[in-house]
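One chain of protein is taken out of this complex; the other chains stay put.
Coming up: chain A.
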Amino acid sequence: MIPFDVAYYRPSTIEEAVQLFSSLEAEGKRPLYYGGGTEFITLARLGRTFADAVIDLKSLPECRILSVTAHELTFGAALSLSTIEEANSFPLLTKAVREIADRTARNQITLGGNICGRIFYHEAVLPFLLADSRVVIAGKEGISEQSIHEVFEQYMRLSPSQFLVQVKIDAVYNKLPYVHTKRRQQGNTGYPLVTVAALKKDEKLRVAFSGVCPFPFRSLEVEERLNRKLPLDVRIANAIEALPSPVLDDIEGSANYRLFVLRHALLDVITALEGESA
């Protein structure tokens, strides 16, 4: 059980949500925006997170949008992963979210929760990093739209009073060739040893990673090395030298083994994408 009292709020507008946060804070409380709750409940039960109040964002209409127009796709942050999976409007995203947790959990986990939570894999963010998406963020200063690259640096750089409302991508991205692969310690469920998402735009590979380092990332340096006109194994070796941090070494797998898995994952991903252009 959660060993502390938590007040539960379910505002119906963005303004109300932001206001609630401010007023709760003013009362000396520690509020927290809340999506599906899977992470909050686990961590709270174990005493690894705390909040006096949770502000559930699932009733905000803006957060529940899933719209596809000729130019743009919009994903509300409070959509459950299984909703996104079933709608299948951005195939790379569909593939990425389908590999997260299990179906029962995905009915609960929200897009915003996966991207903004504390558990560091954030695999749902990879397609958005590749698609140069824009994020809509609400906070005390109002609503703003920014490039994901300005906000996501290892994790979502939001202040506690801000929350993710939507993620938008240009429609062109959902037509591009893509590959997504998730490699685990064992079996079909669980955290990644290595997840690689890739798409090809203007004959250039774009590649984003989770599980390799203690944060997900897309690195222009890594991409540049992967796109050089060199033999594939050399490009992969060069790219690995440019990883933004030492490779993870934990209970899911040792660093050396992760590197072994990463090399093959990259080999498969690039072969699949370059094979397509040929």
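Rule of thumb we're sticking to: contacts are C-beta pairs under 8 Å (C-beta built on N, C-alpha and C of every residue); 3 or more make two chains touch, one makes a residue touch a chain; residues count from 1.
Following the convention adopted for this analysis, contacts and distances are computed from a predicted model.
Have a look at "ABC transporter permease", "histidine kinase", "CO/xanthine dehydrogenase Mo-binding subunit" or "Fe-S cluster assembly protein SufD" and point out the UniProt protein name belonging to the hidden chain.
Matching the unshown chain against "ABC transporter permease", "histidine kinase", "CO/xanthine dehydrogenase Mo-binding subunit" or "Fe-S cluster assembly protein SufD" yields "CO/xanthine dehydrogenase Mo-binding subunit".
Which is it among A:E150, A:D170, A:D233 or A:D249 that touches the chain not included here?
A:D249
Quick one: say which of A:G190, A:P214 or A:P244 touches the chain that got left out.
In the complete complex, the chain left out is touched by residue A:G190.
If the hidden chain were put back, which of A:T13, A:T42 or A:T271 would touch it?
Considering all chains, including the one not shown, the answer is A:T42.
Thinking of the whole complex, not just what is shown, which of A:F120, A:F215 or A:Y257 touches the missing chain?
A:Y257
At which residues does chain A meet the chain that is not included here?
Counting over the whole complex, chain A touches the hidden chain at residues 1, 3-4, 42, 45-47, 102, 183, 185-191, 249-257, 260-261, 264.
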